[in-house]
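As you look at this complex, bear in mind that one protein chain is not there, while each of the others sits in place.
When the chains are written out, they are named A, B and C in that same order, and each has its own residue count from 1.
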Amino acid sequence: MKTVVGIVNLQESNELLRELAATRAVEALPFAGRYRVVDFSLSNMINSGINTVGLMLPDYSRAILDHIRSGKDWDLARRRDGLTYLPAALPGTDARKGDLKDIYANLDFAELSDKRYVLFVNASYVYNIDFADVLAFHKKSGTDITMIYKTVDEDKEGHTISIQTDDACNVTDICESNGAPKGSKVVLSAYLMPVPTFAYIVRSTYERGGQDFLIDGIMRHAREQKISAYEHKGYVARINSTAAYYKANRDCLNPEVWGELFMNHDRPIFTKVKDEVPVQYKDTAEVKNSLVANGCIIRGRVENSILFRGVKVGKGAVVKDSILMQRCDVEEGARVENIICDKNVIITKNRWVKGVETFPYIITKNARI
Amino acid sequence: MKTVVGIVNLQESNELLRELAATRAVEALPFAGRYRVVDFSLSNMINSGINTVGLMLPDYSRAILDHIRSGKDWDLARRRDGLTYLPAALPGTDARKGDLKDIYANLDFAELSDKRYVLFVNASYVYNIDFADVLAFHKKSGTDITMIYKTVDEDKEGHTISIQTDDACNVTDICESNGAPKGSKVVLSAYLMPVPTFAYIVRSTYERGGQDFLIDGIMRHAREQKISAYEHKGYVARINSTAAYYKANRDCLNPEVWGELFMNHDRPIFTKVKDEVPVQYKDTAEVKNSLVANGCIIRGRVENSILFRGVKVGKGAVVKDSILMQRCDVEEGARVENIICDKNVIITKNRWVKGVETFPYIITKNARI
Amino acid sequence: MRKTEFLGIILAGGQGSRLKALTKTVAKPAVPFGGKYRIIDFPISNCTNSGITTVAICTQYKPLELTSYLGNGAPWDLDRAGGGLFILPPYAREKSADWYRGTADAVYQNLNFIDLVDPEYIIILSGDHIYTMNYAWMLDAHKANNADATIGVFEVPWEEAPRFGIMATDKATGRITEFQEKPKEPKSNLASMGIYIFTAKFLKKYLEEDGVNESSSHDFGNDLIPKMLNDGARMFSYAFDGYWKDVGTIESLWLANMDLLQDTPPFELNGDWKIYSSNPSMPPHYIGPEGSVKRAMISEGAKILGEVEHSVIFPGASVGKGAKVTNSVIFPGAKIEDGAVVNYAILAQDVTIKPGAKVEGKEGEISVIAEGEVVG
Partner (left out) sequence: MRKTEFLGIILAGGQGSRLKALTKTVAKPAVPFGGKYRIIDFPISNCTNSGITTVAICTQYKPLELTSYLGNGAPWDLDRAGGGLFILPPYAREKSADWYRGTADAVYQNLNFIDLVDPEYIIILSGDHIYTMNYAWMLDAHKANNADATIGVFEVPWEEAPRFGIMATDKATGRITEFQEKPKEPKSNLASMGIYIFTAKFLKKYLEEDGVNESSSHDFGNDLIPKMLNDGARMFSYAFDGYWKDVGTIESLWLANMDLLQDTPPFELNGDWKIYSSNPSMPPHYIGPEGSVKRAMISEGAKILGEVEHSVIFPGASVGKGAKVTNSVIFPGAKIEDGAVVNYAILAQDVTIKPGAKVEGKEGEISVIAEGEVVG
């Protein structure tokens, strides 16, 4: 995998994520009690042996820069190779929207990297994969481009790109739709191709007015370039709405998903290390079917929930079907159900808060309820 | 110095620097054969024992990000403390110009740092200082703010802020002018003050429409806050025009300046390490009064010049009073005088190029003459 | 290498033979503690938090796992240019080749390293103790006293004083007047914690003398400190009144872990003074639908499908359905399978307790299962 340069695209639209993504990129969203969504893309690259990674900074870059800093916790603070931040194209030079402008502005990163292939991934997907398998598949396929897809095992909502393939795993059609039925082959916005192919697609598309890498770049060139499709059989979640975010977090309460995503000894998911103390359960704790991150102190009841680092649950308090981010404090006797609390929320004594499963109640950062 | 958080401001106006700063911040300009201007501010902080440093990203952040990357070469790739990139305020939220907007947007970096003091420096100055002396002076002075100045030993041109002080080194007047006569006390745009004072000045000024930290923030509050002035007696250069840039580089040909800036054993200037080979001088080399960086291969004549890494000077070629940046190639028999070549310039065989000392001829990146 | 003002030296060679099965493959400082730490994390984190940026660790017994654990020092922010973490094993020399002869010898044998770092003050620490302490404050006291040596002490009950090295001091100034090693008639109840700050020059002089003294046992407590006192050196005590524990036996190790489970633990790990440790890259632990946890400390990557009470569970350990873990300490990666019972026990790394098997000790007789063993 030393022949591959990785580019991580942090340009997922955040409009469906409401308050959670108001001041941070989707990829910077806290996930599964300890991670940020972007950790998966970075860890997948490192675990696959890709050591040269470019990270395309989103508009709201502060949370990402704070999280990743030098890249040391991903072993990407290297003298050669390692992590390179790729700033967005200067505003004003071009009024176009879409990710292609920023890719075009940073094209030399891939071209000057001395690598043979580019792996270009959108970081709003949660999965654990060995990209070395994708490279082997690509080489064997003899095609120009390989894209990764997932056959969905239930109906999906929201903007989706899906593909049709022939028996040889070559892509015969790509289409954009709102939602996808069970069994569809949904694209994970991850592409492997030789650097010159990548540069050609980006350059020729952008210079002819294109805006979006997938829609204008890949779809428009689908006739001209041979595209093969690699199926990822494992768990995949795409974080593109609050419902998807809520569901993906709760999927991690399934021990199989938890094990597949996080406990693969050869492919750990790295994240910023915070040196929290192990969780302290007191005499009155009652916890079932939950993920609890280090630094929590639990005196109350917790069920079907995800507790991030440093959350406190007081005596007699109840937390059900909820996601509590860093340093939330559910005081004595309070009760929360179907809610997502952003960082540092305080639910004061005996207060009850309840949302619904399909549309969880979001409480914004630092709120005191 | 563990009580001080450093903030490096990369907002120097680049309008006087012509082509050199067209696509990079002033602070990213190559300097003295091996460095970038920003290296001085960062190294001064590290050498003074300041381990928590925020770097305010300029509009053209690519060159800075490429240079500093993880901060490892400055020993700032740390798990705690270390380097934090502070992105500019989002465009669109505010149409104001000036640095204050970005300082305001990143104010929490200083406020959440647990440090007692802020050292806020403008990185377009070249000097080697121990900020621990400034802190000691500040504590002894009993004032609210300490600013650093230099008594200039010759007339200065360009936009200048100078101060008047009383016998107790307290500032009695601050004024803005175009140029400053010999003996003026010129401000180095470096300030030390308690974090709350800094936050108060930034917040109260910005929220009342201020744009510039020095002019609107410090000058407007000069009556209300007690300001003391610390004199830096060593060499100082401010890089705010092409002439100043050219002169400062050539100042390094004075062995005393060279020694003071770079060979202080306790305060080395760190920069990105490139692992170039020592300079190779061939039989026909003739070199006088010049700085030659590793990776150069010299077969011709070099006088009063600064050669960056990997420059080649061919047989019979002459380089006089010039600055040649990385990987320039002066081919056989060519002759250059009073010029500044940006990176990768090729002066082809027998070609002659000549500028004048007060207005050096600038040859832009990758040009082939 | 850059000059540093304040050098930390941690003596981490202890075999910890009273920890029996737990130190079969690792040195005592590498023994796990507190749900995610190793004992040595405490003195190293204390150094980092006290602003000490160059730390040397003298290893000896079973150094490999310790060396591998310490890596390049990054978890403690000691992967520094021109400083950081240095491991000093008793390397074989041209002529002689021995284990360190005593605590002082470990430092003496590395005098050339000290010369390279050229510190003004040196703090000597033990890699065996659990406590948090700001050494920078102790250095301030050392400087204020213009001392040659400053020794960390804590008060013990008078009746226990005969078990310790006791410092008799001048009440007003804290200056040490006499040192008694395990005295029958203690003149004070201030016991030495084995924490010494020395002015570097002063220490070097004594080490050089002691190193060639054939009759010396080369120990700080036995030889150097009494000699210094005899010579009238300026030696001061520095009183510490926090939690301090030598976890040198199975019982004391078990007890110190259980201390953490009190409703208000005598020793707060959760404060600003963080203890850093090498991170296993594991997710938050998972408690299953039928799991139950009470009065417990549980770390990342653990999977609790059964019942856990009054126990400390390290990263990646698992407790199967219907299994019951009480009053126990479960080291990283240990597996307690369905229906197994563990009570008053310490299970070392990667132990497996087969379904339905039982490991039962009792208070004062903790059961210990050694690394990698399979029970049942």
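Odds and ends about this structure:
Here, a contact is a pair of C-beta atoms (placed from the backbone, for glycine too) under 8 Å apart; a residue touches a chain by one contact, two chains touch by 3 or more.
Source: prediction; values computed, not measured.
Taking the full assembly into account, the omitted chain touches A, B, C. Of the options C:N72, C:T173, C:N213 or C:Q262, the residue whose C-beta touches the omitted chain is C:N72. Which of B:G49, B:G158 or B:P268 touches the hidden chain is settled by the complete complex: it is B:P268. The chain that is not drawn here is touched, among residues B:K182, B:K288 or B:R368, by B:K288.
Hidden from this view is one chain, which touches chain C at 1, 59-61, 63-65, 67-68, 71-74, 79-82, 84-87, 89-92, 94, 97-99, 112-113, 116. By the touch definition given at the top, chain B reaches the unshown chain through residues 32-35, 72, 252-253, 255, 258, 261-263, 268-271, 273, 275, 277-295, 297, 306-308. Residues of chain A in touch with the missing chain: 2, 75, 78-81.
As a convention for this text, only the chains that are shown with their structure count from here on.
Between chain A and chain B, the centres computed from C-alpha atoms are 38 Å apart. For chain A, the set of residues that touch two or more other chains comprises 72, 273.
In chain C, 74-75 are the positions where the chain touches two or more neighbouring chains simultaneously.
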